[in-house]
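Presented below is the structure to which this report refers.
Note that this complex is displayed minus one protein chain, with the remaining chains in position.
Chains here go by letter, A and B, matching the order in which they are written, and residues are numbered from 1 within each.
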Amino acid sequence: MKMKIKFITLAIISLFFSKLVSAETAPGFGSWDDVLKAADGGQVNVYMWGGSDAINGFVDDFYGVPLKEKYNITLNRVPLKGTVDAVNQVLSEKEAGVTGDGGNIDLIWINGENFWTLKQAQLLYGPFAAGLPNSEFVAWDNPAVNLDFGRPVDGMESPWSSAQFHFMYDSARNNYDDMPRSYAELSDWIAENPGRFTYIRPGKGGFVGTRFVKQIFFELSGGQEQWVGPFNQALYDQWAPKVWELLNSWEKDLWRSGDTYPKDNAEMHSLFANGEVDLDFTQSPRGAGPTNTAGTTPPTSRAFAFYENMIGDFNYWAIPYNAPNKAAALVYANLVLEPELQAAQVQPANGFCCGWGISTAKVSDAAGKAAIADAQNNLGDAAEDQNILAKALVSDIAAEYQDLIEADWEANVLLK
Amino acid sequence: MNNNLKKINIYAIYLGAFILILPLIAFFINAFSFRWFYPQIIPKELSLQAWVRLKLIPKPGQRTFESFLDLWASNPTVIKALINSLTIGFIVTVVSIIIALPAARVLGLLNFRFKKLIIFIMVSPTILPPIAFVLGLNINFISLGFSGSFFGVCLVHLVPIMPYVVLTMTGIFANYNPDFEHQARTLGANKTKTFFLITLPAIAPGMVVAALFAFLVSWSQYLLTFLIGAGKIMTLPLLVFSTASSGNPALTAAISIIFIFPAILILFFTSKFVSGESGATSGFGKI
Partner (left out) sequence: MGGERLKIILSLTPPLLIIITLFFGGIFYGLLQSLGYQPAIGKYDINFSAYYNVMFSERYARLFWTGLGLNLWVSFASTFLAAVFALFAALAIRKTFFAKTICNFIYSLNLPMPHLVVAVGMIFVFSQSGLLARFASQLGFINSPGEFPVLVRDKYGFGIILAYIWKEAAFFFIILMSVLQSLGENFEELAQSLGANKWQRFRYVILPLVMPNLFSASIIVFAFSFGAYEVPALLGVIYPQMLPVMAFEFFLNPDLNARSEGMALSIIIALIVMILVIIYFWLTQAKIRKD
């Protein structure tokens, strides 16, 4: 009897340990050391939107250098016109039958519907996010993080940074107090300032425009809460006509009388900087800071937000199913979550666009905390009050709305 | 005939010339300024910031010869793109000339059945748009493993280049008199000698024009490199395009200047060959 109990205990204990030991860091890698070893001496192909040279420079300097020096990995950053180009590449490779390690892409800077396209077609590698050592700093219990446009992340992508939609104005031309703080006030402002406003057209490369229009849905329908959750066709059909009505009512007072709209951030900034329109958009917690530093907006540019319904979200890194350097991809995804590098993201001097990907409360070591505190203090006066931003923050909604809004806007507003 | 131009025509020509170089002027001003917004004509802030951002010039205060070399050795994107564009251009130029030479000789000197059909086939890539073939080719290249490879990009660049090279060199051979070769042969020279001493010097000017055409066509390719290169082969036109969409005019201008630099060099070289003293361009009319 004693022998039997001993034997069973032993069996249970070894089972327990074997579960621990065989718990993979990520599919195909037993431990983080395996990952580091496999990644050593290789390359990592990082595909990301290349439209901001500040972000490009940041990635090259703050990740490229440590990757090489600490991990002996060469960074190959591939700029894209839009994330969908990378999605399309993975789809094409799947169509052509490329599997295993034969693909071209190791990491994609991604979120929302692009992420969902790949995830539901099972074209992603993972789950890997929880296995990264630095994932302890990520607020995985927060629905803003573990849900991407309303869809569960399930560890198939790992956070990088966050962004929140709001506006910019030029303090040399306008005053902060005169700025509209809701779409209703914006309608009045447009009528009083004909030809001085436009928005980015919702569509490929213009997700800022889609966001701008989505927020109208929230305001007109009385709130964002009812939009959270799975796609609701009836709700959409109820409010869409009113949104198009509003946008069409603006047309005669818009820039170029609404005949055409800028198609991306670049055009928008150019119009704003050259004095053709008076309001612009930003997604950075530092407001007009990044673009002022880059010289694409006048140095007198400042930020403001509506008091409600300013969409904010996280953006992530995902690994395609056929990535050629999966280990290096994991090292990279882990590196960007390093507290000091996250703090560097937010530091105005570094010119990065966006905000925190980790939860600063979870960082406990002294060096990390110091870096974070320093960054928080330096946000600068080109930024909007962080409290106003926090109060207005709402999450983005199900990905189906994105395509629908873009197509319907084209049919109902542009072509009317 | 009165060889002097009427005053008003001269001024019209000058005005036209001035307008034609306005874009160049705009490029240079943009590339060497910061925040050159409307309505400034003379920029308020002259600076090298665009070049610093492109990692071609070190930050102020660190501009020694070594730091230049260090910076370029760190392989910034612009240098990568420049080297790729140059290499691909050079390879496809050489390959296309070698392939085209025998064919052009045959087309220019001889007559045979189906000659018109063959010329039509050769010329069709200049008529039918590249988008018609590269979309279909893309999937095949992916499954063959050419996608994202240097070899694949070079291969696909050959398509728009071959017609120009074949056409130009056929024009050369159409004006070429093979009798000199026969004379050399009767005097005892063998085939190779004849080629290098008689044929080559005679067709060299035309070959140079064809080579320059080929290089320029490859140098300016965007769509083909974008699709077949799958983002792994970065060339200058891709960089210009993505920077032009990024809203920083100073950067776009700086990269554009680098991009057009070889083109201007080539123009200097060819103005001797092309401005009327060769049969290369007049051959266009004969086809």
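The definition used in the following text is that a contact is a pair of C-beta atoms (placed from the backbone, for glycine too) under 8 Å apart; a residue touches a chain by one contact, two chains touch by 3 or more.
The structure displayed is predicted, hence computed values, not measured ones.
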| item | value |
| --- | --- |
| Absent-chain contact - pick from B:52, B:83 or B:155 | B:155 |
| Of B:86, B:118 or B:197, the one touching the omitted chain in the full complex | B:118 |
| Of B:52, B:91, B:189 or B:266, the residue in touch with the unshown chain | B:266 |
| Option touching the unshown chain, where B:34, B:72, B:180 or B:222 are the choices | B:222 |
| Subunit A residues touching the omitted chain (full complex) | 84-85, 87-88, 91, 95-97, 117, 195, 201, 203-204, 255-256, 259-261, 263, 267, 270-271, 274-276, 407, 410-411, 414-415 |
| Missing-partner contacts on subunit B, residue numbers | 1-5, 9-10, 12-14, 16-17, 20-27, 30, 37-41, 99-100, 102-103, 105-107, 110, 112, 118, 121-122, 124-137, 139-140, 143, 155-156, 158-159, 162-163, 166, 212, 216, 219-220, 222-223, 237, 240-241, 244-245, 249, 252-253, 256, 259-260, 263-264, 266-267, 271, 274-278, 281-282, 284-285, 287 |
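Basically, only the chains that are shown with their structure count from here on.
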| item | value |
| --- | --- |
| Between subunit A and subunit B, centroid-to-centroid distance (C-alpha), Å | 39 |
| Subunit A partner contacts - residues on subunit B that touch it in the complex | 34-35, 37-39, 49, 53, 76-77, 138-140, 142-143, 145, 147-148, 230-232, 234, 239, 241-251 |
| Partner subunit B, residues of subunit A touching it in the complex | 45, 47, 50-53, 56-57, 60, 76-81, 85-86, 89, 92-93, 95-98, 102, 104-105, 205, 264-270, 273-276, 294-296, 298-299 |
